[in-house]
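What follows is one structure encoded as structure tokens, with my remarks underneath.
Every protein chain of the complex appears in place save one, which is left out.
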Amino acid sequence: MNIISGLIQNYFYFASIVIFLIGTHVMLTHSNLIKKIMGMNIMETGIFLFVVSIGYIRGGSAPIVPIDGRGVRFINPLPSALILTGIVVGVSLTAFALSLVIELYKYYGTTDSDEIMEMRRRER
Amino acid sequence: MNDPTVHIPVIVICTSLIGAFLAPVLGKYRPALVGLMARLIAPVNALLLVILLRYVDAGETFHYYMGGWAPPWGIALSVDYLAIYVALIIHLVSAVILLYAKDDLFGEVRGDLHRWYYTLFLLLVAAMTALAFSHDFFNIFVFTEIATIAACALIAIKPKKECIEASFKYLILSTVGSGFILLALALIYMVTGHFNLTLVAQNMGAAAEAYPLNIMVSLALLIVGFGVKSALFPLHVWLPDAHSSAPSPSSAVLSGLVVKIYAVVLIRIILTVFGGEVLAAAPIADMILIIASVAIIAGSLFALAQTDIKLLLAFSTVAQVGYIYMGISLLSETGTMGGLVHIFNHALMKTLLFLAAGAIIHQTGLRKISDLDGIAKRMPITMAVFSVGALSMVGIPGFNGFISKMYLATGAFDAGKPVFILVILMSSLLNGLYYLPIVVRAFLGTNAEEGKFAKDELPLSMTFPLVILGLACIYFGLLPGSLLELVRKAAHYLIAV
Amino acid sequence: MDDLVLQTITRILMPFIQVYGIFVIVNGHLSPGGGFAGGTILGASVILYALTFNVGAAEDLYPDDLAEAVESSSVLIFVLVGLFAILMGANFLTNIGIFPSPETGTLFTGGFVTPLTLAIGVKVASTVITLFTHLFGEKKP
Partner (left out) sequence: MLDAELVKYLPVAAVLLPLVACIPLWAIEQRSAQIRDWFAISINAISLGLIVAMYPTIARGGTIFLEFPQLLPPFGISFKVDVVGFSFALIAAFVWLLCTIYSKSYMEYEPACNRYYPFLLLCLSGCLGVFLTGDLFSLFLFFELMSLASYVLVVHNQTKEALAVGYRYLMLTLVASLSLLFAIIITFEVTGSTSLVSGNYFPAASGLASITFFAFLAGFGMKMGIVPFHIWLPEAHPVAPAGASALLSGIMLKTGAYGLLRVIYQVFGMETVSGAGWQTMLLVMAGITILFGSALAIAQRGLKKRLAYSSIAQMGYILMGMALFNENGLTGDVYHVFTHALIKSTLFLCAGAIISATGKHTVDEIKGIGYRMPVTMTCFTIAALAMIGIPPLNGFVSKVFLSVGALDAGQSAYAVILVISSLMNGIYYLPIVISAFLGGEGEAIGPIKRRFGLEMAPSMMVPIVILSVAIFATGLMPEGFALQLSKAAAQLLLSS
């Protein structure tokens, strides 16, 4: 019972872990390179959701001190900043991975990693 | 703090960064200057680090706060012996590699990409240095990613399909690793509320009590995440392809430095942040110890089966990373020293071996070990230096590899686990089994086709770094006193906290 | 893609998008947003241009040489601003008050933050554009 209620209360953690696992699964099991990259993005999204939800406060506002200095409940900026960085990293990783896939496609004419492995084996 | 010495860590990182981003612009108009600049930056930085070391020697180790903001707001750099030691290794070794790269690159990388090669290389150096100094999970994550992308690009820059494929494989697995790391950081942040290592460490005790599950899961995720990046044994699958297909200077820097920096970061986190209580609660250290032993033996066995010289070296790296993990997870002072000193020694040896292999490939285009019969007649200096590296790997006394094995073995005994001495000895034997035949072949073998190696000896810019590394291997094998002093302090720092 | 409607609207929209991007960048220290967000918006304007006209046109608008220079120099500016603080005797990236600081909440209270976010914004914009053109145009990365 405890576990279930814990899950329901922390549904966003649960959701993010599910997304993370889906992403990882796609990334590691699918042979299509583009799908791998998509899995990578899904996985990262899961993590992003998880981290952002740690710092999120219901009804909180952006953490910028207002001019009159009223006490406002701020959302913790650190996870958001981390995730902002994470997103940038994710974009660059995706871009880099995509460019590699383009290169691979030029060499092998396919984006399927199994086929590429097969071709390499035959080459040897 | 008006003493300019305290800024050295930042300056070192910044000069590499500036160099990295000057390179593409400069390379466009003055291509000759780029290499020169890159080759100047690393030694100058190493010099600065030595000055910093003197400074730290005189007083306490300290933390440097970016923008003058103390934690929990600011980003901190920890200026301690471990960081300086690792940073010194990075800059010294990359200085040598950059020297070597001057002529070798022409054979492996398209001419118009040279400036980008230097960009990536310096970026990687900057990221690794920053990782060494980082005292903040945030920074650790960011620079891990920068280092990963730069490393992948350093492989993919060679226009061959093997490189692209290896790079892709590396990228995908590293991304999984990064994901794990990020998740772990989030879990730690969740229960401790900080990213700064010191503050997290302070809150760790209470957090571990309240949320043991979070701490354990994050620890596991960290080990897997950094384990992938540092090629800890079952997670090493990307390494052989990546390190063997890359251009030789890249292989050298990847094998010699990059995998280790992640190991250092992981170890720093585990030992200084999680600390004794968490380690006592779960047999983490023992698990790593066993994994490392398996890595040592399995890596060597895989290496034994290789016919391609660079693949062999790459698998040997898997085994050697095991040494580093083993040394530190022994949790005795000598063991930790062994692990840390092996970071330096292996950086020297493996860089040397990769560069020597690169020189052979550059000269003759031969990669298969069976083709190397009698090659020492054509390339005596290269092969002599290669032999130094090989003997060092085997752990012949008088060469630096012996020092680390010695310390690892005494460390295993100190830790009350003499079984692991056998692992080290066994792997020495295996190293002998796969390194010595190459040397024997090269010097004593006779190749059927005379005049097969018709080219001349190497250019000076390639011979010189090799010889420097070879001499360093012997020097630090015979007189490691000052090195060990530094390592002892670094180990003390790790164990004491 | 030769759609007159799209092209005209793009032409009209682009300056607005860009101004908005710049707004987000320079207000980085006052409101949510900053270099990353604003830079992406800036970059998006050019991507829109590339989509409605063609990639070649976008490349002409923002050539590779320029991109290289911009990307390198923006990082350099960032680092140099940080190093400037060291020169002034403070820690790296310290926000030294060499700018006049008027009352809180106005645009020029950021000190060094504004040049830094600007550098970031330009860099991000440039990167977003080059990534798009390179991947779309299938040029070597």
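Going by the order they are written in, the chains are A, B and C; count residues from 1 in each one.
In this text, a residue touches a chain if its C-beta (ideal position, glycine included) is under 8 Å from a C-beta of that chain, and two chains touch if they have at least 3 such contacts.
Bear in mind that the values here come from a model prediction, so they are computed numbers and not experimental data.
Which chains here would be touched by the one that got left out?
B
Can you work out which residue in B:70, B:206 or B:429 touches the chain that's missing from view?
Checking the options B:70, B:206 or B:429, the one contacting the hidden chain is B:429.
Of the residues B:140, B:403, B:438 or B:466, I need the one that contacts the missing chain.
Going through B:140, B:403, B:438 or B:466 one by one, B:403 is the residue touching the chain not shown.
From the listed residues B:113, B:220, B:237 or B:421, report the one that touches the chain absent from this view.
Missing-chain contact among the listed residues: B:421.
Contacts of subunit B with the missing chain: which residues?
Within subunit B, the residues touching the omitted chain are 391, 394, 396-398, 403, 406, 409-410, 413-414, 418, 421-422, 425, 428-429, 432-433, 436-437, 440, 444, 446, 477-481, 484.
Operating definition for what follows: only the chains that are shown with their structure count from here on.
Given which chains touch which, is the overall layout a line, a ring, a star, complete, or other?
Its topology is that of a complete graph.
Could you state the distance in Å from the CA-based centre of subunit B to that of subunit C?
35
Once you find the CA centre of subunit A and the CA centre of subunit C, what distance in Å lies between them?
Chain centres of subunit A and subunit C, defined by C-alpha means, are spaced 24 Å apart.
Can you compute the centre-to-centre distance for subunit A and subunit B, using the mean CA position of each chain? Integer Å is fine.
So the centre of subunit A lies 28 Å away from the centre of subunit B.
Taking the complex as given, what residues does subunit B use to touch subunit C?
Its residues touching subunit C are 1-2, 4, 7, 10-11, 14, 17-18, 20-22, 24-25, 28, 64-68.
Which residues of subunit A touch subunit B in their complex?
For subunit A paired with subunit B, touching residues are 20, 23-24, 27-28, 33, 36, 40, 43-44, 47, 50-51, 54, 78-79, 81-82, 85-86, 89, 92-93, 96-97, 100-101, 103-104, 107-108, 116, 120.
Can you name the residues of subunit C that touch subunit B in the complex?
Residues in contact with subunit B: 65, 68-69, 71-73, 75-76, 79-80, 82-83, 85-86, 89-95.
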